[in-house]
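Then we have subunit A:
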Amino acid sequence: MNRALVMRLIVKDWYLSRVPLALVALAGAVSTGLLYSGETAGLAGLISALIALVFLSILIPQLTVVNERKQGNLAFVMSLPISPAEYTMSKVLGNLSAFVLLWAAIVGAVLGTIASVPGAGGVIPLGVIAALAPFVSFCLLLAVAIVTESELLSMVTMGITNVAYSFWWFLFRLPGFAEGLKSPVPIWSDTILTIIGGQIAVIVLALALTFYLQSRKTDFV
Partner candidate 1 sequence: MNEFAVQLTGVGKDYRFFSLNDVRLEVPVGQIMGFIGPNGAGKSTTIRILMGLVHQDRGEVRVLGHSMPKKQAAAKRDIGFASEDMRLYGSSTLDWHMRFVRSVYPSWDESYAQTLLKRFDLRREQRITGMSHGQQVKAGLLLALARRPRLLILDEPTTGLDPVARHEVIRELTAVMQDDHRSILFSSHNTHDIEQISDQITFIDRGRIIDCRDKESFLDRWRRIRVELPGDVDVPALPGIIGVLQTGRLAVATTNAFDVSLPRAYEAAGIRVHAVENMTLEEIFVTNVHYSREGVAV
Partner candidate 2 sequence: MLSGFVLSQADGRPMYLQIIEQVRRRIAVGDWKAGELLPSIRQLAADLQVSVITVKRAYLELEREGLILTHHGKGSVVAARTDAATQVYEQELTTHLEQAAHLAGVLGISTREVQARLRDAIEQTKPAAVKP
């Protein structure tokens, strides 16, 4: 593995997506700011933080994988002295690092703010699940984009994950899901932990599948 070159490709992807990424960071900061300004504005802040995360989950794979393929830059990248495995590594690590960095900053700020409000601790487990949801859809989209290189299939994946967000409300019917919401301290029920475990499993599986399927691929342009 040519680490220096993989790193260079990652930095290149960050650099080429710097403007949209900065805008997402700004949206995250504004959302956190809203949390401090009263109850109604606080709810708007929560929602806008979630929207920023959803947007981020779509943005990075779209810019660095789908567009690169669509606009014919892939041949340029693949003509560099890299192997297909190094290409995959650069895409996964580059996307993951950019996403995780902004995701952790926004989620950290939002959950930190909630935790600092006395008596609001019960919201945190649900907050973690809500924060992991765009992470899951990001990994699914990234996997589909890298493996299929298809704009259409990426859009379909985006559509499916977006629709999936609306099933969020069904979770409230699960026993042990919403009971702790009003509690002053976080309550990690079995239901909550199972959901979080499932989310993490999907993330790991999507990334592992990406590497596996890429290693079997024979056409890169």
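Miscellaneous remarks
Quick note on the criterion: a contact is a pair of C-beta atoms (placed from the backbone, for glycine too) under 8 Å apart; a residue touches a chain by one contact, two chains touch by 3 or more; residues count from 1.
Regarding candidate selection, all candidates are chains of the complex that A comes from, given by their letters.
Note that the structure is predicted; figures quoted are calculated from it, not measured.
Listed candidates 1 or 2 all sit in this complex, but the one touching subunit A is 1.
On subunit A, the positions that touch candidate 1 within their shared complex are 2, 5, 8, 12, 16, 71-73, 75-76, 78-84, 86, 218-221.
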